[in-house]
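One structure coming up, written as structure tokens, with questions to follow.
Missing here is one protein chain; the remaining ones are kept as they sit in the complex.
Letters A, B and C mark the chains as written, and numbering starts fresh at 1 in each.
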Amino acid sequence: MHFASDNAGPAHPAILEALAEANEGYAKGYGNDDLTRAVEARVREVFEAPRAAVHLVATGTAANTLLLATLAQPWEAIFCTAESHIAEDECNGVEAASGGASLSHVPSEDGKMSAEVLADVLGARASGVHAPQRGPVSITSVTERGSVYTLEEIAAITDVARVYGLKTHLDGARFANAMEVLGCSAAEMSWKAGIDAVSFGGTKNGCLGVEACVLFDPEQSWELELRRKRAGHLFSKHRLLAAQMQGYLADDLWRDLAARANRAAARLKAGIVEAGHGDTLLGATPANMLFVRWPRRLHRALREAGAVYYLMDGELEGDDATPLTGRLVCDWSMTDARVDAFLALLPR
Amino acid sequence: MHFASDNAGPAHPAILEALAEANEGYAKGYGNDDLTRAVEARVREVFEAPRAAVHLVATGTAANTLLLATLAQPWEAIFCTAESHIAEDECNGVEAASGGASLSHVPSEDGKMSAEVLADVLGARASGVHAPQRGPVSITSVTERGSVYTLEEIAAITDVARVYGLKTHLDGARFANAMEVLGCSAAEMSWKAGIDAVSFGGTKNGCLGVEACVLFDPEQSWELELRRKRAGHLFSKHRLLAAQMQGYLADDLWRDLAARANRAAARLKAGIVEAGHGDTLLGATPANMLFVRWPRRLHRALREAGAVYYLMDGELEGDDATPLTGRLVCDWSMTDARVDAFLALLPR
Amino acid sequence: MHFASDNAGPAHPAILEALAEANEGYAKGYGNDDLTRAVEARVREVFEAPRAAVHLVATGTAANTLLLATLAQPWEAIFCTAESHIAEDECNGVEAASGGASLSHVPSEDGKMSAEVLADVLGARASGVHAPQRGPVSITSVTERGSVYTLEEIAAITDVARVYGLKTHLDGARFANAMEVLGCSAAEMSWKAGIDAVSFGGTKNGCLGVEACVLFDPEQSWELELRRKRAGHLFSKHRLLAAQMQGYLADDLWRDLAARANRAAARLKAGIVEAGHGDTLLGATPANMLFVRWPRRLHRALREAGAVYYLMDGELEGDDATPLTGRLVCDWSMTDARVDAFLALLPR
Partner (left out) sequence: MHFASDNAGPAHPAILEALAEANEGYAKGYGNDDLTRAVEARVREVFEAPRAAVHLVATGTAANTLLLATLAQPWEAIFCTAESHIAEDECNGVEAASGGASLSHVPSEDGKMSAEVLADVLGARASGVHAPQRGPVSITSVTERGSVYTLEEIAAITDVARVYGLKTHLDGARFANAMEVLGCSAAEMSWKAGIDAVSFGGTKNGCLGVEACVLFDPEQSWELELRRKRAGHLFSKHRLLAAQMQGYLADDLWRDLAARANRAAARLKAGIVEAGHGDTLLGATPANMLFVRWPRRLHRALREAGAVYYLMDGELEGDDATPLTGRLVCDWSMTDARVDAFLALLPR
């Protein structure tokens, strides 16, 4: 009953097989091999973006920091929500990679910024040389609160950004999970909605460690390549990354895995409602991540019974009654049996 | 009628005289001259801090960024208010100088953070490797809203910081103006209240361009020296800086100039009240800076009559009735006559 | 006949097996899993260094830049040879990761610096605030010229560094290959010879992508951990790295693989001598890398016959007679048959 994160589960066997297969004989290093070329082309195909620049890296933080460092100037503010991974979970990675760009928090609701609030924030920002200059806008979908931007919401945000000539970045650590919710294509969720750059995640959705940096305008491709190199994110045995992405994108595996994770979360949610705890569910969480507000005693009982997940705002130690927020994430390998075992522990 | 900023006025003649006097003959460069030694000692004396490290620089941004880069690690968050100069007016200077530290905004009231809110913010911060780590706390007094921290408020804030082992920095661009309000000593407003480092301002209070970086614990003095050098802030003809600070601290000139500026602002405030506009004054502003909420038409009329000051939240162009916030700052050279001329323009 | 680099070959099957085995079920993310704990302990055991801090990363550039950024201050010079990987092949990675430290080149012979020359360079360096301050010394073994430092040479270098209180770093991208040449232990080649930090390579010697950052004094372990995180080098599915290192260090596989590579290179060298080209071999190259000085026509013929390797100082295009330096590297998977096939192409 492991609901801590979708990065706690195993890689899908097909990913390992692709890796084993790619491991034969010699290949040029540093991404100059045929497999890498083919996989980059495949990512372009998936995004229906024949001109896009594609660079593979091994971690989401690498993808986010390299892309944002490429899009932002060191004297700019990057606009994001306070809950975003780049603000809360990368230990100043963006500030470091960019040479000192700052993050400016756009007030959010349910983990999402709205185009209106973004417009207010951008409009209120002082001009002139003194304040950090307006820089790129970065959103995440699935958000860190489990919500998903609609295509209209994304388009409205990128419209606002464009008014100020700002680029937009989508942290897609759970890109496939959001797509499944929206029932749309990768292109629709990105450049067709005005997005300039995507961190296209594989790691949380069944890979070992691979993400694609996708820049729809390839003009900054060489800059990104140099940034990847000097940050130590260019793999010599690059086929390690390429093979994973190859396996991931073959036969719609990536969409299948995301659908599985989303279905498991839906089953979990339905079970919680059925058990009479529907009012403890927080926010709109249509993908593979739920948030529940339960008394500490319940969290404690679940932990003791073997359930693993994060508490967002407190510790297991303390009085029984205080309500604490728990985060429940389902990965592709989550089974109905494990979900049901967890649900069986809930009081009715 | 120039109320735009205390950096728009002239330097005091005594500062220029000190400069001219120091300009005779040869002197060792880079701060190795006798005058610099004497002035550093004098700053220590003023602060009753015989061990303190004192480094002179020419701008407030230099003082703030060098001190905070010395106190903070690149993976830390520096806690400040959203209105602070380091957040709003240094174009990511702290992020750049520190190698990527971030600024974390503590909610403020009237430009000040409270010890309680700071404690909440620090307590809620996630531990572990993912989030930016807790770093130094930086406050400003006189604040950017014209308010002044009491000694008790400063001590309460530094107490909270100490619980987490965090250093505290005071941006004292208007240090003397705040001291005059409190009627206290430089030591009382700094290390006796728990402050570890001060940007001790001279520029806004009658100098040409000089600030002292004061580190009460001299352990990081050499690091600060190296940072000053490589940032281009170590002057070869260092007596240019030292002479200004010499003139500034001689015969209590610095306190006298601050008292003059504060008195001018008090006269301005009293006149506004007397003219029946007391309810348009914003916040508690006991030093040399006022904020007024007036309809655009009034701002426009004043500007046309020759008054110069900043609007904080809008432009002169637009409809007549919208209320806009104006900032009125008095420098040491502000005369009663100019204040009265301004007041005479107000409708009664 | 692929002699381009030891990173062009496949990973050893045992590495892939270890990976597959580790991929079962759930594991805590970000290196908090049991396997990672065990593997870190195993690295300590291999180095006979029970207190050492061990952090796994995926690339050599990550290991070098994170370790040197931890050891060096931004205002310091790092002393290395002009041929070193950090100087020539990391696209300013060290300068970036360290926040602006510089590299200072120590004149070298056969790819190695000597303690004497290092002492001269350090002694001649100006003191005072102006010049970059003396910082860590970084050496590489096997060097980029194929040579190997003796234990005495390493000890002499670290002795000189210690005179100035400087830390020493060993870029061990080919650590095992050097050890095989010296017939020593990992401890003897590192801390017993005075080395403070090692980039312990796995990637070039049969892994997919894993290196261990080893800090013998664990005091800076948390700093390194934070640097790894914010640089995007902390893997969420960290067992991907741990499993590789587990397989690598099991049953002396790492030493076995290095021995194979070295033996292949020795066979290649012997064959070149036997073919009458002994005088075209450059430098002392006892490990798995050779350098040959051949006329362009020979390089061209070899390339046409299917041999793959780097030219160090020119292109295949051009006149026939100009001598060009070729680099021949053998990886663990190099077979006698392939070596002999290459040798058969040489004129006699």
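We adopt the following convention: contacts are C-beta pairs under 8 Å (C-beta built on N, C-alpha and C of every residue); 3 or more make two chains touch, one makes a residue touch a chain.
Since the model is a prediction, treat every value here as computed from it, not as a measurement.
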Missing chain: touched chains present in the view: A, B, C
Residue of B:A115, B:A231 or B:A341 in touch with the missing chain, whole complex considered: B:A231
Touch with the omitted chain, as defined above, among C:L103, C:A193 or C:C213: C:L103
Candidate in contact with the missing chain, chosen from B:T36, B:N92 or B:S138: B:N92
Contact residue for the chain not shown (choose from A:I86, A:L234, A:L290 or A:V339): A:L234
Absent-chain contact - pick from B:G209, B:G283 or B:P323: B:G209
Footprint left on subunit B by the chain that the document does not show: 2, 4-5, 7-11, 16, 19-20, 23-29, 57-66, 90-93, 96-97, 203-204, 208-209, 226, 229-237, 240, 308
Positions on subunit C contacted by the hidden chain, ascending: 74-77, 88-92, 95-96, 99-103, 105, 124, 126, 129-133, 313
Residues belonging to subunit A that touch the chain removed from view: 30, 73-75, 99-100, 129-130, 133, 223, 225-227, 229-230, 234
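Quick note on the criterion: only the chains that are shown with their structure count from here on.
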Topology of the chain contact graph, where touching chains are joined (line, ring, star, complete, other): complete
Self-contact between copies subunit B and subunit C, residue sets same or different by half: same
Best-connected chain pair, where connection means C-beta pairs in contact: A-C
Longest centre-to-centre distance from subunit A, chain (CA-based): B
Residues within subunit C bordering two or more other chains: 226, 229-230, 234
